[in-house]
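Reviewing the structure listed below.
Of the protein chains in this complex, one is absent; all others appear in place.
What follows is chain A.
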Amino acid sequence: MKKIGLFLALALVIASCHSGKKNSVALSGAGSTFVMPFYTTAFQKYTPLTGVKISYGGVGSGAGIKSLKDRVVDFGASDAFMTDAQMAAMPAPVVEFPTCSGAVVMAFNLPGITTMKLTPEVLADIYLGKITNWNDPALAKINPGVKFPNLPITVVHRSDGSGTTNIFTNYLTKVSPEWKSKYGFGTTVNWPVGVGGKGNPGVAGTISQTTGAFGYVESTYAFAEKIPFASIKNQAGIFITPSFASTSAAGKGQMPQDTRIMITDSPDSAAYPIAGFTWVILYKEQHYNNRTLAQAQALLKLWDWMLDPDAQAVAQQIDYVPLPASVVALDKSILRTVTYDGKPILQ
């Protein structure tokens, strides 16, 4: 319900854009649906402060990159960082930087069971179709005291291309050589088993409506809807429950200068292993298509503000995980490399 409310709020924001004064700067972006509630809520807070109007379309990460490529939006948003091939296909160099992170949780629907531990091996075997029943000894072994029913596991995955799938399958390739060689990772993969649900709500709905179901959903959704989810054994051998702290810990590792990193299977002992960033993408040189300096400045100031504690607090309020300080610092240094006619826009 919260997300629907936010969506309506966005619609109002867009509607009000048209009645506004013509001389104020308007920005537009498109992409990830996962991060949309965070952006729209934060933008609503930003507009009264600065008068800059921002519209955001949750059209999917891939479509967001396409919109930026066609130069119909000022920024793209994606849950999967751009590959070298995607970057090469852009008409001009781009920069990308994370804005917040989230965890992917393993949700389940078993009568009377609210907590569960999973090892990477068991998780991969379920998605490989090797473990097919909840009474499998491998599950009982890591969950002493939990009485699993004799019930087939209904594996659930996303049917639409999705950044969530990208994060989850990236984790599977790291923990299962068999998964890596047979299925790999990406926003859409060739699933060996399972039911496809459309969007995070579709997967969560299928899980909550099907006894014996098991699937991956974006943490924000599971936290808000209070669907039970499993704790996962991380690289250090500790079972970790997804939370703000454990997801944040996953993002604390060494960050490459171009920020293109998957933070799944983090070596940090406090980190939840299935986590990922979501990125914003801008053109490095902002003087294109008759764009004014004012527009470029507004765009850069917006994202500078989005990394500040004010906006990051908004992220946490609506169940996203704020960036660690080290990543914020790196992001800000990336923003300073964006230019207008070759001159840096932010000082």
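Miscellaneous remarks
Basically, a residue touches a chain if its C-beta (ideal position, glycine included) is under 8 Å from a C-beta of that chain, and two chains touch if they have at least 3 such contacts; residues count from 1.
Simple rule for what comes next: contacts and distances are computed from a predicted model.
From the set "Paired small multidrug resistance pump", "3-isopropylmalate dehydratase large subunit", "Phosphate transport system permease protein" or "DhaL domain-containing protein", the protein name that UniProt assigns to the chain left out of the figure is "Phosphate transport system permease protein".
Touching the missing chain, out of A:Gly51, A:Pro93, A:Pro149 or A:Gly184, is residue A:Gly184. Of the listed residues A:Gly196, A:Gly253 or A:Pro324, the one in contact with the hidden chain in the full complex is A:Gly196. Listed residues A:Thr99, A:Ser162, A:Asn200 or A:Gln295: the one in touch with the omitted chain is A:Ser162.
What chain A contributes to its contact with the hidden chain is residues 59-63, 66, 83, 86, 152, 154, 159-162, 183-191, 194-198, 202, 205, 209-210, 212-213.
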